[in-house]
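For chain A:
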Amino acid sequence: MTDKKEDTKNRAAMLKSLREKHKETVEKTQALLKHNQSIRKQIRQAMQSGPMTVPEVAEATGLPSDRVLWHVTAMKKYDLVREVGMSGEYYQYELAQKENQ
Partner candidate 1 sequence: MSNRVDPSLIKELKEYGAVNIEACFNCGNCTAICPLTDSKHSFPRNMIRLVQMGFRKRIMKTPDPWLCYYCGDCSDTCPREAEPAETMMALRRWLTAQYDRSGHGAKLYTSEKAVWKAILQYSMIPVILLLIFHGLKALGVPGLDSFEIVTDRVALNAFAPVFWVWAVVLIDFVLLGSRLVRNIVHMFQLVMGELGRKIPLRIYIQEFKTFLLHTITQRRWLDCGEDRKRWFKHLLLISGYATMLILIVGLLWWFQTDELYPLFHPQRLLGYYATVVLLYATGEALIGRLRKREQIHRFSHPSDWLFPAFIFAGTVTGILVHIFRYAGWPWPTYLMYVLHVMVMISMLDTEVGIGKWTHLFYRPLAMYLERVKERAAEEPAPELAPVGAD
Partner candidate 2 sequence: MAPRTIKVDALVVGGGIAGMQSALDLADQGYQVALVEKQPSIGGKMIELSKVFPTLDCCSCITTPKMSAVAHNSNIQLFTYCDIQSVDKQGDGRFVAQVIQKPRYVDIETCTACRQCEYACPIDLPHPFDQNLGVHRAIYVPFSTAVPQKALIDIDNCILCGKCERVCPVGCVDFTQQPEELAIEATAIVLATGFEITPTDAKAEYGGGKLLNVVNALTVERLLAPTGPYGHVLRPSDGKEPDSIAYIQCAGSRDKSLGVEYCSRICCMYAIKQSMLISGALPLADIAIYYMDIRTFGKGYDQFYQTAKAMGVQFIKGKVAKITEDENQNPIVRVELIDEGSQVVERQHDMVVLSVGMVSKYDPRTIYDVNVAGDGFVDTPLTNVSPCVTSRPGVFVSGSAAGPMDIVDSIVMAGAAAAEAAAYIQATGPNGHGGGRSIAAGEEKELAHA
Partner candidate 3 sequence: MPEKHDSKAAAKAKSSPKEEEVRIGAYTCYCGGNISDVVYCEKVAEALAKLPNVVVSRTDMSMCSDAGQAKIEEDIREHGVNRVVVGACAPSLHEQTFRGTVQRAGLNPFFYHHVGLREQDSWVHHDRVAATKKAIRLMSAGIAKARLLEPLEHIRLSAEKHALVIGGGIAGLRAARDISRRGLKVTLIERSPFLGGHMAQLESIFPTEEDARTVLHGLIEEVAADPNITLYTSSELTGVRGYVGDYQVQITQQSRGVDEDVAEEAMAACTLEVPDDYNYGLTQRKVIYKAYPGCYPPTPAVDWKNIPDGKLELKMNGKKIKLENKPKTIDVKVGAIVIATGFTPYEPRKGEYGYGELPEVVTMPQFIRLLAMAPKGEELVINEKPVRNIGFIHCVGSRQIDDVHEPQPDGEVNNYCSRVCCTATLHLANDLRHRFPDLNIFDVYEDIRTYGRGHEDYYIEASENRVVFLRFHGEEPPEVVASPDDDVSPVQIKLKDYLTWGEEVEVPADLIVLAVGIMPNPVDDLINLLKVSPGTDRFLLEVHPKLRPVETAVPGIVLAGTAQGPMTIQESCAAASAAAAKVSVLLSQGLVELEPYVARVDLDLCKGSGECVEVCAYEDAITLESMTIGGKEVKRAVVSPANCAGCGACVSACPNRAIDLQGWTLGQYQSMIEAIVAEIPAVEIES
Partner candidate 4 sequence: MGQESNAGEPKVLILATLSGGYAGADSVGQAHAEYATNTYILPVVCPAMFPEEFYIESFERGIDAILVMFSGTDCPYKGGAERTAQIINKVYPMMKERGIDTRRLRLVAICTVCTKPFLKEVTQVNELLDEIGHVAAEIAAGPSVQAPAS
């Protein structure tokens, strides 16, 4: 047990010192993460109402449609949204189950 604790502690210390070493990039990436998380939140909220196309999400969130497309693409790749057919010239996406809950 103590060994495991020791390990966890060492690991935390190692990560911390690494974070210090890569301070600049870590901070930059953290800012990016925060920004993306807020966008994702908006997109998820907009998509609560059911399947939507990218322009519809863009309209609902006020985000530029190319950014919405990028995020939806990312969410699709990691199974957070899925494609559910087409509406006109656009594909529709809906939140995957775990995101819906």
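Here is the rule we use: a residue touches a chain if its C-beta (ideal position, glycine included) is under 8 Å from a C-beta of that chain, and two chains touch if they have at least 3 such contacts; residues count from 1.
Regarding selection, all candidates are chains of the complex that A comes from, given by their letters.
Values in this document were obtained by computation on a predicted structure and should not be read as measured data.
Chain A shares a touch in this complex with candidate 2, selected from 1, 2, 3 or 4. Contact residues on chain A toward candidate 2 in their complex (touch as defined above): 11, 14-15, 18-19, 22, 25-26, 29-30, 32-33, 36, 53-55, 58, 65-66, 68-74, 76-78, 83, 86, 89-91.
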